[in-house]
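Read the structure below first, then the notes.
What you see is the complex with one protein chain gone and the rest in place.
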Amino acid sequence: MHRIAALALALAAAAGAPCALAQDAKTEIEKYQQMIADSSPVELFELQGETLWSKRQGPKNASLEHCDLGLGAGVLKGAYAQLPRYFRDADRVMDLETRLLHCMTTLQGRSREDATRRVFGNEDKPSEMEYLSAYIAAQSRGSPMAPGTAHPREAAAYELGRKLFFYRAGPWDFSCASCHGEPGKRIRMQELPVLSTRAGAGPVVATWPAYRVSNSQFKTMQWRINDCYRQMRMPEPTYASDLTVALATYLTVTGKGDLYRGPGTKR
Amino acid sequence: MAEPMKIRATLKGDLAEVRVLMVHPMETGQRKDAEGRLVPAHFIQEVSVRLNGRSVLEGQISQAVSRNPVFSFRLKGVKAGDKLEIAWLDSKGERSQAEAAIA
Amino acid sequence: MNPARRIALKFAAALAAGLAAPLRALAAWNKEAFQSKTAASALKELGVAASTESKDILIEAPQIAENGAVVPIEVTSNLPGTRSIALVIDKNPFPLTARFEFGEGAVPYVKVNVKLGESSFVRAVAEAGGRHYTAAREVKVTIGGCGG
Partner (left out) sequence: MRMSASLRICAAATALAACAGAPVAERHFSSEGELREVQAVLKRDIHARGSATLARLEPDALQQACNLNGNAPPEALARQLEAEQMAAIRYPAGSLAGDWRRGEQIAQSGRGLQWNDGPKDVGGGSCYNCHELAPQEASFGTLGPSLRGFGKLRGNTPEMQKYAYGRIYNSKAFNLCSQMPRLGQSGTLSEQQIRDLVAYLLDPESPVNR
């Protein structure tokens, strides 16, 4: 692990004020985040997603162009911004990836096992879900985040998500709130939004899914939840399970209202 | 066939701000893949920008340019109808070329 | 709305390699310069004997980058008659990162995302009127995330 220049001392000495170093570092990092957002290759994932949306696949040799994301078969404009929501045909609350998985199994006739074989890609080979999520999310740019809240099943998903968010478990006794529960906290240089408040969750849900410059990969919300459980030292949540959709519902409903401005570009 | 390239130009008067997005792994030769095998070096070495068939910018780059490179250039004396061609050549001799007319 | 006519060029399809006119025979990739292990030897290979500090070369770079994989660097040379700009990252294993030659019609400006192996000075070397000028900015690379 390469040693980092004595940034703490240098900045504090320069700033001269106690505890100033955190503030200087914070503003500089925000400038960096703005710069990478301006010149991000995230568009390439959107383009690849566009081709996959209309690509015929599966035993039924069908595309996803008739998949109903909540606003009607094949309607993309603004659909992502209204997820997660309850779908009567599946009798379930679904987020984007859960709904895409539904369309892959129903419209394309693919088995759930085949469609979920590789849902988290890597630097060399991104997954279908990542490309599709980039493309579909991009079609909601400018729409206010308005996940489903009226249906009783949507209210139940929110409530379950809230409990999961605060439930401490596993060998390290962590809950999501252990890291995302107090303002102004950081893991290393990574700012931690308080995801149980609108101010903290709003900017997050308005920019996920997102391209991650540190490993040149596009990451989805299902991956984000999955990887948090890994770092909490928990066993693995099942992809597109009610647990993951409940958490996504809790975060999106808590942070609703901002105009969607993703897919984002992150560290 | 090489991956797609995306060109975007913004015209202000006769000055065009050109932003080009290229799909390329830009492997340094020091990265290990998921199975822990060293991925051999493979990166774009030459970039060329031509306006109406005339070279206006020639670049040589190394593996230290980020994956999926994003370049921005500025060209002056540009007007509607001009043809912009951008091409690259990489360390394996692979090429990609894209052209676009400034509407 | 920005008065400029924003022409978002539609997605430019890549032509099959064979169809397009091949890249004009460019000077071969400067292997010696790009494979030099120090900034000094790289510049020597580029024929840069000496260079003077100049405030007319503007480098826009983040002071802190959360990781070294994508660091946007923007260089503008206001020196009259600038013909080329080279980008050197001192602490990288191979410091010479890029060199751009500007023909008639191109503004001596470039923006590109680069990789930094560790915190380092990023140096721009411009050639104008047969002489070389330089400017540098320090970029600190930190570890983001849980390091696990």
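All chains are identified by letter, namely A, B and C, in their written order; residue positions are counted from 1 within each chain.
The rule is short, and it goes like this: a contact is a pair of C-beta atoms (placed from the backbone, for glycine too) under 8 Å apart; a residue touches a chain by one contact, two chains touch by 3 or more.
No experiment lies behind these values; they were computed from the predicted model shown.
Asks: Touching the left-out chain: which of A:K60, A:R168 or A:R198?
Replies: A:R168
Asks: Of the residues listed, A:H66, A:R112, A:R198 or A:R230, which one is in contact with the missing chain?
Replies: Within the whole complex, the residue contacting the unshown chain is A:R230.
Asks: If the missing chain were put back, which residues of subunit A would it touch?
Replies: 1, 3-9, 12-13, 16-19, 21-22, 25, 160, 162-164, 166-174, 178-179, 181-182, 184-189, 192, 229-231, 233-238, 241-244, 246
The rule we apply is simple: only the chains that are shown with their structure count from here on.
Asks: What is the chain whose Cα centroid lies farthest from the Cα centroid of subunit A?
Replies: C
Asks: Return the distance between the CA-based centres of subunit A and subunit C, expressed in whole Å.
Replies: 33
Asks: Round to the nearest whole Å and give the separation of the Cα centres of subunit B and subunit C.
Replies: Once rounded, the distance between the two centres reads 13 Å.
Asks: Between subunit A and subunit B, what's the gap in Å when you average each chain's C-alpha atoms?
Replies: 30
Asks: Residues touching two or more other chains, restricted to subunit B: which are they?
Replies: In subunit B, 4, 6, 66-67, 69-70, 72 touch at least two other chains.
Asks: Among the residues of subunit A, which ones contact at least 2 other chains?
Replies: If we look for residues of subunit A contacting two or more partner chains, we find 39, 47, 213, 216.
Asks: Help me check something: in the complex, which residues belonging to subunit A touch subunit B?
Replies: 39-41, 43-44, 47, 122-124, 213, 216
Asks: In their complex, what parts of subunit C are in touch with subunit A?
Replies: Interface residues on subunit C, with respect to subunit A: 11, 62-67, 69-70, 72, 111, 113, 117-119, 140-148.
Asks: Would you pull the subunit A residues touching subunit C in the complex into a rising list?
Replies: Going through subunit A, the ones touching subunit C are 1-2, 4-5, 7, 25, 28-29, 31-33, 35-36, 38-39, 47, 187-190, 213-216, 231, 267.
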